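All protein chains but one are shown in place.
Residue numbering begins at 1 within each chain, and the chains themselves are lettered A and B in the order written.
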Amino acid sequence: MTEHELVNSQLGSLQYDPAPESAAIARLKPGYGLFIDGQFTDPKKHEPFATVNPATGESLAAVSQGSAQDVDRAVKAARRAYDTVWSKTSGPERAKYLFRIARIIQERARELAVVETLDNGKPIRESRDIDIPLAAAYFFYYAGWADKLDHAGFGPDPKPVGVAGQIIPWNFPLLMAAWKLAPALAAGNTCVLKPAETTPLSALVLAEILQQAGLPDGVVNIVTGDGVTGSALVEHPDVDKIAFTGSTDVGRLIQQRVASSRKRLTLELGGKGANIVFEDAPVDEMIEGIIDGIFFNQGHVCCAGSRLLVQESIADEVLRRLVRRVEQLRVGDPLDKNTDVGAINSAEQLARIEELVSIGENEGATRYTSSCELPSRGYWFAPTVFANVAQSHRIARDEIFGPVLSVLTFRTPEEAVAKANNTKYGLACGVWSEKGSRTLWVAERLRAGVIWANTYNRFDPTSPFGGMRESGFGREGGRHGLEAYLNV
Amino acid sequence: MLASLSGVDSVGVEGRAAKLATRSIKRSTKMAAIDLAISMVDLTTLEGADTNGRVTSLCVKAMRPDPRDPSVPSAAAVCVYPDLVAHARSVLGGSTVAVAAVATAFPSGRASLKVKLLDVGEAVAAGADEIDMVIDRGAFLSGRIGQVFDEIVAVRDACGEAHLKVILETGELVTYDNVRRASWIAMLAGADFIKTSTGKVGVSATQPTALVMLEAVRDFAETTGRVVGVKVAGGIRTSKDAIRYLVLVNETVGSMWLRPSLFRFGASSLLNDLLMQRLKQQRGAYVRADEFSGD
Partner (left out) sequence: MSEDRLDVRKTYKLLINGAFPRSESGRSYEVLSSSGAFLANVAQGSRKDLRDAVVAARSAQTKWWAATAYNRGQVIYRLAEMAESRRDELAEHVALSEGLKARAAQGCVSRAIDRIIWYAGWTDKVAQVMGGTNPVAGPYFNFSVPVPSGVVAVLADQSSSLEAFVDAVLAPICVGNTVVAVASELRPTPAVLVGEMTATADFPAGVLNIVTGLTEELAATLASHEDVDGLDLEGVSPEAADALAQAAAGSIKRVLRMDGPAPANSIRRLRAFVETSTVWHTIGQ
């Protein structure tokens, strides 16, 4: 046995007994209505659809399809709440509502984590340790702006925009709801939120939390449904501002629809993040960072480090370590606390991933896929690395939005920057090096809204997040995140 | 030799250790891990006040940690000062429990090479199976790497048949970069084991430090084909801690290292906590510390 085989053969072979979190903690109801004007209410037309657990394919609950009339009801409730209540609620009072919401999220953290994992398919470790705590943190952070907007750098008494229509994706359902609602409410706006059709549940639990917090009726309204519901919201004439996070294709459509209106718009769209690794990178942490960059959340991350740009002098060694590390990833039951990689969110998404991977193979890239066993039910894709990828390959240019990494090489910092920037996207990049001056030099030149140095996929409510070019415009998080929701 | 040249990002390594600490080890895995950990304990007494009596108790406990339950594995070794090796040997007789002796002017290492080698020689002559030496941290921190290396080579030579564990004293090396470099120096110089700490300074074994050492051991095995063991020592008191280290081993170098010949815990009170957890798993209820002998 070679030395490498010696280590490889035994890696991770201490078997861990299943350590499942209990699904019952989610306390799911059989069906959910829409949340309008402070109450759960039936939609005008009864067209429930099932939301499914992607790890098993089983139905979790029935959720309502919001029609254009329901959206209208919600917007009217938001408008009334804005005019008569929320715009007259002082900053300190708004702050206290948001602090309450943050606290209740903390109190119900475990329940929310299980709901999120059931509905989205992500590992419980991630929803428990990242999604839910961050969601609470965003509410805490923006709560603290509500009573001090005059210090936010937008002038002495900045005013809200009015009614915000917010459409969020399925990859971080509760966290995206927090990213949208917290700054909007802090700034004094009221909201109509449309969760993604495959992941509505945590938003509906959030609705209960809003009730528990005593948030005045109509300040937040949640209308579940599919793209049709979203369209109705985008086109509603009494919405002052649209915030959308999702694919670039849909973002383009929304921007077109809104172009001739006075609606304010922010978009947070797709990406093809370049994770740039220099030869002096800290080796083991860099491997972890690459892994984290593309397999965190099954790669369903707009800012995923889906392109590895590795300095050619260390490319073989990095690839060897990467492949070994990929083999170690624990793929399986998302409710198991030891799972690293969960399920693909939907059959549609799985089909997209499979299509692009097949294209990658046909383009001539070398494919390595983990030999992990995949469950027989549900939607699964084994972590995959493509080596020998060329800049012109589709798998180097198109967003796959799955656990698939494309590996390219570069020789000099300039070449790394050029390759990283050679994309219509501009959301996130990573830079790995122990030389600070070079990291900063590269960072200055990268056309990306977020640059991580010697780390990846770090989020914080104080840190602005958003893209350049076709990754969208506008920032969420930080002082900058208030701008979209203020009339400045 | 990429890995030996690379730095360690402390945020990254601490993050990885923290993530691995969330592994949930339950039921049969937990039982197996507890027994494994027991079999990896170097039951240690390194006090100025040590006597033959103390060493006798320690050896008896190491051989049969739970007198009522013969299925409990023996500890791997006892670890004592060199002048108590002969007595430990006489109590242990032909049991599987090894005698490890600290030597080389433990814990500070502040003595001439001549004195250190004499220290090792006496311990080996008295019957020590294993020698735990300390590196010269003063030499390391002042850049005299060659001297550090040469000393380890000399001690390895003086050990003869005995196995050599090289204590890096990671608490004094402070940075992970230093820990990585010191690990490689020790392995290149012939260490059979690299060990974190003497247990006599403020900072002893930590998970991220162990992670760096395990990565070094892995890379060394891949580069040279030689397998070196790792011993974590100092401050490891609970089964939970011990199991976390086993997870680190499993997910860094692999389960081949999950055996006493390649992984050890230098500890004293850890053994009782392992026994308590073992009993709790069997009985299904929390147990008293007094179930087990104090030493």
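We take it that a contact is a pair of C-beta atoms (placed from the backbone, for glycine too) under 8 Å apart; a residue touches a chain by one contact, two chains touch by 3 or more.
No experiment lies behind these values; they were computed from the predicted model shown.
Colleague: For the full complex, can you list every visible chain touched by the one that's not shown?
Modeller: By the stated touch criterion, the chain not on view contacts A.
Colleague: Going by the contact rule already stated, which one of A:V63, A:A81 or A:A95 would touch the omitted chain in the full complex?
Modeller: A:A95
Colleague: Would you mind spotting which of A:Y16, A:W145 or A:Y485 touches the chain that isn't drawn?
Modeller: Touching the chain that is not displayed is residue A:W145.
Colleague: Touching the hidden chain in the complete assembly: which of A:G31, A:G153 or A:G214 does that?
Modeller: That would be A:G153, which touches the missing chain.
Colleague: By the contact criterion defined above, which parts of chain A meet the unshown chain? Give residue numbers in ascending order.
Modeller: Counting over the whole complex, chain A touches the hidden chain at residues 92, 95-96, 99, 137, 140-141, 143-148, 150-153, 412-414, 436-438, 440-441, 444, 461-462, 478-479.
FYI, only the chains that are shown with their structure count from here on.
Colleague: Hey, how far is the Cα centre of chain A from the one of chain B, in Å?
Modeller: 43
Colleague: Give the list of chain B residues in touch with chain A in this complex.
Modeller: Residues in contact with chain A: 2-3, 6-9, 11-13, 15-16, 22-30, 33, 215, 218, 221-225, 227, 246-247, 250-251, 253-258.
Colleague: Which residues of chain A touch chain B in the complex?
Modeller: By the definition above, chain A touches chain B via 3-4, 6-17, 19, 125, 129, 280-286, 288-289, 314, 317, 328, 337-338, 434, 454-455.
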